[in-house]
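Note that one protein chain of the assembly has been removed; the remaining protein chains are unaltered in position.
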Amino acid sequence: MKIPFSPEQASTIAGSIDAIYLYIVAVTIFFTALIYGLVAVFAVQYRRKSPDEVPGAIHGHNGLEITWTVIPLIISMTMFIWGTVVFFHYARPPKDAQEIFVVGKQWMWKIQHPSGKREINELHVPINKPVRLKMTSEDVLHSFYIPAFRVKMDVIPGRYSSLWFEATRLGSYHLFCTEYCGTQHSGMIGKVHVLSQEDYQKWLETGSAANTPVPVSGQELFKTLNCATCHNSGSGALGPNLNGIYGKPVQLADGSTVTADDKYIRRSILKPADQVVAGYAALMPSYQGQVNEEQIMQLIEYIKGLKETSAPAPASATEV
Amino acid sequence: MAKTSDKKSPLQHHFVHLNQQYDASQMGMWAFLITEILFFGALFTAYIVYRLMYPAAFGAASSHLDITLGAFNTAVLIASSLTMALAVHAGHTGSTRGIIKNLIWTIVLGSVFLGVKAIEYSHKFHEHLVPGPSFSFPLYPGAGSELFFSLYFAMTGLHAFHMVIGIIGLFILIGMAAKGRFNQEYSTPVEMMGLYWHFVDIVWIFLFPLLYLVLRHH
Partner (left out) sequence: MNSSGKKTNYLNASHTLSSWFLTVDHKRIAILYLITISIFFFIGGLFAALIRLELLTPAGDLFKSDEYNKLFTLHGIVMIFFFLIPSVPAVLGNFLIPIMIGAKDLAFPRINLLSWYIYVIGATLATLAIMVGGVDTGWTFYTPYSTVYSNGAVALTIVGAFITGFSSILTGLNFLVTIHKMRAPGMTWFRLPLFVWAHYATSLIMVLATPVLASALFLLFLERVFHIGIFNPALGGDPVLFQHLFWFYSHPAVYIMILPSMGVMSELFAAFSRKRIFGYEFVACSSLAIAILGFFVWGHHMFVSGQSMYAGMVFSVLSFLVAIPSAVKAFNWSATLYKGSISYETPMLYAFGFIGLFTIGGLTGLFLSTMAVDVHVHDTYFVVAHFHYIMVGGVLMGYLGGLHYWWPKITGRLYPEAWAKLSALLVFVGFNLTFFPQFLLGYMGMPRRYHMYPEEFQVLNVCSSLGASVLGIGYFLPLVYFLWSLKFGKESPANPWGAKGLEWEIQSPPTTHNFDEIPVVTEEAYAYAKEDGKHHG
């Protein structure tokens, strides 16, 4: 199972990446040995025997040229196809993956579970359950890397990136930042703890009194920021109704259409003038500086949860 | 050793004949212009990326540019290309007077362009449209418009810098022409300068519609 000089295989994808790795290692060894071998054999066999020796001319051989173009091409295409298939699997998180929110900042990882539980530089995850990290950065570029899971994803300010894995082995593993981010870059490390599903639940519940679930935090923000003053389903509302909007197409004032996804909602909070919904005036002020990245994620989670059938006046929706 | 016996001959020691020297200069200049295209190309790429990201902001900011001054400048620059072409032609016919006269016109027109550009820049300064902490564009608050003006200044500034270099080059050519360095057989530097000058004009021919025109809806 464990190959030398490699971290433990602790996720569903680790084994398939190691398999490709071993395949390319084998190819590398073969061709390195071939080239070294040819050079060594020829160098000894055809060493210069007298100072004025002049060997006969050999111009080339088209058959050989074709051979050593086509064979490496075929071999490399097998790597390409295999690597791409595995990568596509890796790049598409399963629908039922549990979301965890990650915000990187110089020089720590701030993590929040949907139940509201927070941790810093540590990540607790359940075993045998797909987990999707939704990540962004407050300042510079970072990159979230768990060698034992063979997963890595850049964390980019102003964007959401996602990374998913399914842990298969209990234990604690390294968490590294791999995109250089300044002075304490090498200190931006932590541990990923894989727990059994029961232990994970128990862990989530410890100190649960202090935890507010993420959508509820979003709802509280929605209230304190007075979003509902404009964003309500009343007939004369100044802002578009947000109920059931998540994932749906939105018609913009300039005639184009966008999908109301995380990126769109984030931008609408921070730079509302950029994408004004058709039929509404560009009245909304920017909330840049008033909400931090974690709070924006909470707001998005709240909006995500608003069903079309939700109570018409969100001001009264205290128990969604 | 390096001094050629005939100081007047334009043939440099390492070329076999003038044709080879001319070919080399021409190819060198074209290769240089290709690097220039790529140099501006990265800026155009940034422009395209951000325009797709912020179409509305770019539209609003673009509409705010002074189209009259921009169009006037375009005309001035096209005229300067004409006088530059006439200077190159004068070089081919061996008319030193023609070279000097047309180069002076080119310098005058180029300076008019830069003067108008300076006026446009100073307007932007007064209107707080220069990106940075004091930037404000009340018509369209938000990041997109500031990006537009950042790219506006980067692109037109780099273009103006090329104009300045060109004008310095034109002055040098006038000096060479006055010393009688050009004749019917040899006016390569004038021709090379011509290529450069037309290139700088063409860059503007792309900048003008991209920055001033294409986003002007309503």
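Which chain is which? They are A and B, in the order written, and residues in each are numbered from 1.
The rule is short, and it goes like this: a contact is a pair of C-beta atoms (placed from the backbone, for glycine too) under 8 Å apart; a residue touches a chain by one contact, two chains touch by 3 or more.
As the structure is a computational prediction, the values presented were derived from the model and not from experiment.
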Touching residue (missing chain; options A:N121, A:S161, A:T212 or A:N241): A:S161
Missing-chain contacts mapped onto chain B: 1-2, 12-16, 20, 23-24, 27-28, 31-32, 34-36, 38-43, 45-46, 49-50, 53-54, 131-133, 135, 142-144, 146-147, 150-151, 154, 158
Positions on chain A where the hidden chain makes contact: 5-7, 16-17, 20-21, 24, 27-28, 31-32, 35-36, 38-39, 42-43, 46-49, 51-61, 64-65, 68-69, 72-73, 76-77, 79-80, 82-84, 86-88, 90-91, 106, 139-141, 143, 145, 147-148, 150-154, 156-159, 161, 174, 176-187, 189, 271
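Keep in mind that, in the parts below, only the chains that are shown with their structure count from here on.
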Contacting residues of chain A [partner chain B, same complex]: 253-254, 256, 271-276, 286
Chain B residues touching chain A - in the complex, by the definition given at the top: 54-57, 59, 140-144
